[in-house]
Each structure stands twice: as C-alpha cells, then as structure tokens.
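A protein chain is absent from this complex, but the other protein chains hold their places.
What follows is chain A.
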Amino acid sequence: MDAELIAMQLFSGVALGAILIMVALGLSIIFGMLGVVNFAHGALFMVGAYAGLWVASLTGSFWWGLLVAPVAIGLFGMAIERVLIRPLYRRSVDDPLLLTFGLGYVLVEAVRIAFGSDGIPFPTPPELAGVADLGIGFFPIYRLFVVGVVAAVLILVWLCLEKTRFGLIVRAGARDPLIMRVLGVDIAGVWLLVFGLGVGLTALGGVLAAPMRNVNPEMGSLVLAEAFVVTVIGGMGSLVGAVVAGLLVGVAISMTALFAPEMATIVMFALMALVLLVRPQGLFGKPGRA
C-alpha cells in the first residue's frame, strides 16, 4: 500500500463527495428555508438528467443540456411549489412530505412512459473525454470538470445567500416568516424562488452525473438515500453542513473501498448512525429543528 495510492484514493473520495454535495445542497436549502422534506428530490435529479439528455440530443451539444435543463426543471419545481406544496404550508409537516413522496413515484412512472424503462446512453462530451495525469495517478477529465462546476456553484450560492438583499430576506425568512410578513416582505414569492433553486440544483446534479452513470428511471432512488444521509450528518438545513458532510462521506466511502471494499456502501450509514448518537442535530445543525 503506497502513499501514491492513498493520495489517489483521497482524491477519488473528494471527487465523489462533490457529486454528493450537489445532490444534498438542494435538499438542505429547501428544508432549511421552507421546512419541507422533499422526497421527490431524487426523482427530480433523474428528471434533470433526462431533460439534459433530451436537450442535448435536440441541439447536438452537451453544453446546452447542462445549461437549459437545470433552469427548465427549476421552473418546473416552482410550478410544483406554487400548485401542490403551497396549499399545505398551514397543515402539519407530514403533508408536504407525503405529497412529495407520491410525486416522486409519479415522476418516475411518467419518465418510464415517455422514455421507456431501460437505460439510455449518455456519452461523455468529447471535449471532456480522456484521462488526466495528476502526478499521483490518472483521473477522468470529466470528473475533474464536475468538481470544478460544483465548486463554482457553491461559491455562487454562498454569495447569493450572504451578499445579496435576496439572501438576507431568505435567511431572515427561515428564522421568522411572520415578522417578514409584518415588515411587508412577500415571503411567498421568496419561498417560490428558493424551492425553484433547490430543484434546479438537483437537476444540475442529474445532468452532471449522467455521463458517469448513464440515465435510467431508477437513478434517483439511490441518490435520494445518499442525499438524506449527507444532510443528516451535516445537519438538516445547514449549507456548510451539506458541504462538509458530502466531502466526509465521499472520503469515507473511498477509504473503505480501499481497505474493505464490500463495506463501501454501508459505511455512510454507519457514519450517520455514529453522528446521530454523538450529535443528534448533525455536525452543523441547530438543536430543536426537525
């Protein structure tokens, strides 16, 4: 077991974590701001991948798919919030949960009807095909690209939430929506945008994952489980938590893959159980919420 291999394994873990972060981020934003546990998150990830595939096949370019699909699915997410979820805010927290749970099934079946239940090839864009020599080993260029995109998106989301007036309203609204209403802020409009943003992020995750894992109607179900584990470890609703936990889980999976590969899936659940025992609100979560 040489140092190069361990370094390479660490890097693989970080790259895997980047994808986990992308998926967990939207889930965490929606829960943190709206208090909605979005069980349709995995299905929307899958719908995003299919939308990306569809746009890419129409235009002949992966880049249009990457650009258009997240925006389109984000708008679709806003429609879901406006029509289906908004009427449920006054009711118990279980109602949006049940609604999105059912919605997930509807989306998967709809995609099966429209695109068939077999997988569809999604080739790596030719500009990003091939491997790069990192000095410690070879790594696919496309995965490096994904790490770059995720980093850029994280910086953008952070700037948007911390440095803009919109971000200020979002953060205030998450703490006390009633006061925001009293101050004359249209909190309903803010929630609409936040839900759209969260859904758009998971759709982007779907398009990014497609060239690595290909596209099939069930691709969202595993992703949903991973996203929940990451948000629970990081703390439900905490963005920093989603990032740290995403990287942590990625590296944990990668290191387990090196020493006990058959445990590589179970390790994230073990990690979650451990965190819940020691710190039930998650690494960066505030006690009392959820």
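Going forward, a contact is a pair of C-beta atoms (placed from the backbone, for glycine too) under 8 Å apart; a residue touches a chain by one contact, two chains touch by 3 or more; residues count from 1.
Here is the rule we go by: contacts and distances are computed from a predicted model.
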| item | value |
| --- | --- |
| Per UniProt record, name of the chain withheld from view ["Branched-chain amino acid transport system substrate-binding protein", "Chemotaxis protein CheA", "Xanthine dehydrogenase D subunit" or "Aspartyl/glutamyl-tRNA(Asn/Gln) amidotransferase subunit C"] | "Branched-chain amino acid transport system substrate-binding protein" |
| Residue among A:G13, A:G65, A:G198 or A:G282 that touches the chain left out of view | A:G13 |
| Per the touch definition above, residue among A:P87, A:G102, A:P123 or A:G189 touching the missing chain | A:P123 |
| Touch list for chain A against the chain that is not drawn | 2, 5, 8-9, 12-13, 15-16, 19, 117-121, 123-124, 130-131, 137-140, 142-143, 212-214, 216, 218-219, 222-223, 253-254, 257-258, 261-266 |
